[in-house]
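Removed: one protein chain of the complex. Kept in place: all other protein chains.
So, chain A:
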Amino acid sequence: MSRAEYYQRDRRLHPAALTPDYKTSVARSPRYSMISLQQSASEITGPTFGHTDLGELDNDLIRNYAKEGDPVGERIIVHGRVLDENARPVPNTLVEIWQANASGRYRHRKDTYLGALDPNFGGCGRTISDDQGRYSFRTIKPGAYPWRNWVNNWRPAHIHVSVFGHAFCQRLITQLYFEGDPLIPICPIVATIPDADAIEQLTAKLDLNATIPLDTIAYKFDIVLRGRRSTYFENRPEGN
């Protein structure tokens, strides 16, 4: 018996491997074409995670590294749903995020930017989507920061997002940008995406309805993973 596959990934909306304006991609991009696979058990299965894997504060970046007080910066909620291409929720899937602090500085031994570290901010979080595919984080809005590509390149404010879905072929890492950021259209990493609608889809929208008045502002960001075919005609003996 064969099992239903996931829809083919549309490589025209994703970045190509070789995108020379993003210089690091030049030496790190394969030159041969990928070999396309029809999926087997190796691709349609993937790891599962449970609430016992997580700690209570893991989705609260305002509290999960606080030592003496709250971190400095714009207090935000980032929330949304994990959906598939059929617009169905993807429940019980691990969502992990990481980001710079309000100065644009990462808590990483390799980051030497002048922007100050925040003693009360770590910059990573994780959660598991609920039965409707919903997830939420509380954090500080990250700052823009410079990087050595062209000499005056600045990354737009962004949060890195990692999602598993229910199959290894759904595995995805992307970046969340913020509505209205003027750095988005001039960023060589954003511009690796060849499709304007696909860039728009990575832009979180201000969501006043989800803010907590006098406390925390909110952005909404839905994540879409590959969808799966229906199985109406799958249960036939091989060879028919």
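The rule is simple: contacts are C-beta pairs under 8 Å (C-beta built on N, C-alpha and C of every residue); 3 or more make two chains touch, one makes a residue touch a chain; residues count from 1.
Rule of thumb we're sticking to: contacts and distances are computed from a predicted model.
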For this session: Choose one: "Protocatechuate 3,4-dioxygenase subunit alpha", "HEAT repeat domain-containing protein", "Multisubunit sodium/proton antiporter, MrpG subunit" or "Glutamate synthase (NADPH), homotetrameric". The correct choice is the protein name in UniProt for the chain not shown.
Result: "Protocatechuate 3,4-dioxygenase subunit alpha"
Problem set entry | Contacting the left-out chain in the complete assembly, out of A:E96, A:D130, A:D181 or A:D207 | A:E96
Exercise. Which of A:L37, A:A116, A:I186 or A:I212 touches the chain that is not shown?
Worked result: A:L37
For this session: Using the touch rule from the top, list residues of chain A that touch the missing partner.
Result: 2-3, 9-11, 13-17, 19, 22, 24-32, 34-49, 53, 55, 58, 64-65, 83-87, 94, 96-99, 106-111, 122-124, 126, 160, 162, 166, 168-169, 171-175, 189-190, 192-193, 195, 197-199, 201-202, 223-227, 238
